[in-house]
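Quick notes on the structure that follows.
Every protein chain of the complex appears in place save one, which is left out.
And then chain A:
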Amino acid sequence: MAFEGLSDKLSAAFKRLRAKGKLSESDIKEAMREVRLALLEADVSYKVAKDFVAQVSEKAIGAQVLESLTPAQQVIKIVNEELTALMGVSEVRLKSPKRPPAVVMMCGLQGAGKTTHSAKLANMLKKQGHRPLLVACDIYRPAAIEQLKVVGAKANTPVFEMGTASPVQIAKKALAHARDYGNDYVILDTAGRLHIDEQLMGELKDIKSTVEPSDILLVVDSMTGQDAVNVAKSFDDALGIDGVILTKLDGDTRGGAALSVRAVTGKPIKFVGMGEKLDDLEPFYPDRMASRILGMGDVLTLIEKA
C-alpha cells in the first residue's frame, strides 16, 4: 500500500528532537498534524478527528518522554491509548431480558451485511445452546426472504416469514410464534434503508414499539467514509441503538468509521464481521481497532516491549 506508516512520519517530524525531556507545545503541534492526517486517511470523520486531536494534544503537552522511548513513540503511545479508550470495552454479549425471548433487531443502510450477520448471530447462539428464530422483515429487496432462508438453513435455524405482509405484523407474529415454540432469541432481519428515509425509519420505530427489542444493533460497513457519523447519529436518534456490528473487516480498510460511530453514539461495538461465511464473526477488540486505524500494528508491539 502507498500509505506510509504514521510512525515513520512522526519519526521524521521528530528527527531533531532529543529522546529525553518533555514534549513541547510546538513538538506536539507538528506531530498532531500527522496524526490528524492519518485519521482522515483512515476515514475517521473530519469533526471527530479534529476533536480527538485537540483532546490528545492537551494530554501530550508536557508529558514526560520516557527514557526508553523516542518522542515519536511517546506520542504514538499516548494517541493509541486514548484511541483505545474511546473504542470502549470488548462487550460481546447480547442482552438477556427477564422474560424471554430476547428480541434482536438488525438495522442499517443497504448492503451493510444485516442478513448475513443475522444468520451469523443465529449460528453463534445455536452453538451456545440457544434456540434462535430468524425473522424475515425485509419485504422490499428482491429475493431477501429466499436469501434469509438459505443462510438460515446453513445455520440450522428456522426462518419465520409471512411474504410481503407488513414488517410490524411479521415481527409481532414472530414473537408469538417464538413463545409457542420455545425460541429464546428472535432475530429480526430488516430491509436496508437510508437514514434520511423518514417513511422507512418510521417503520423501524413501529417495530420497536411493537416488540420492544432487547438489542437494536446497527450494522455498519467498515469501509464507510465520512457519512458514518450521519448514519450512526440518525439511527441512534430515531431508535436508540444498543450496539454496533462492524462488517467486512476482512478487507484492507483502515476502518475509521468505527471511531466515528463510537464517538457519535457512545454505544459499544459488539461484533465484527470477518467474512461471508457463518463462522466469520468475532468479538470486537478495541486495541486492535485502534492500531488498525492508526495503520501501525508492528510499532505498537515494539513499544509494548520497550
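The working rule: contacts are C-beta pairs under 8 Å (C-beta built on N, C-alpha and C of every residue); 3 or more make two chains touch, one makes a residue touch a chain; residues count from 1.
To be clear about the criterion, contacts and distances are computed from a predicted model.
Per UniProt, the protein behind the absent chain is "Signal recognition particle receptor FtsY"; the candidates were "ABC transporter permease", "Formate dehydrogenase beta subunit", "Phosphopantetheine-binding protein" or "Signal recognition particle receptor FtsY".
Contact with the undisplayed chain is limited, among A:S11, A:Q147 or A:T210, to A:Q147. Of the listed positions A:E161, A:D221 or A:D236, the one in contact with the omitted chain in the full complex is A:D221. Summarising the interface, chain A meets the missing chain with residues 1, 37, 40-43, 45-46, 109-113, 115, 140-144, 146-147, 149-151, 154, 194-200, 221, 223-227, 230-231, 248, 250-254, 256-257, 276.
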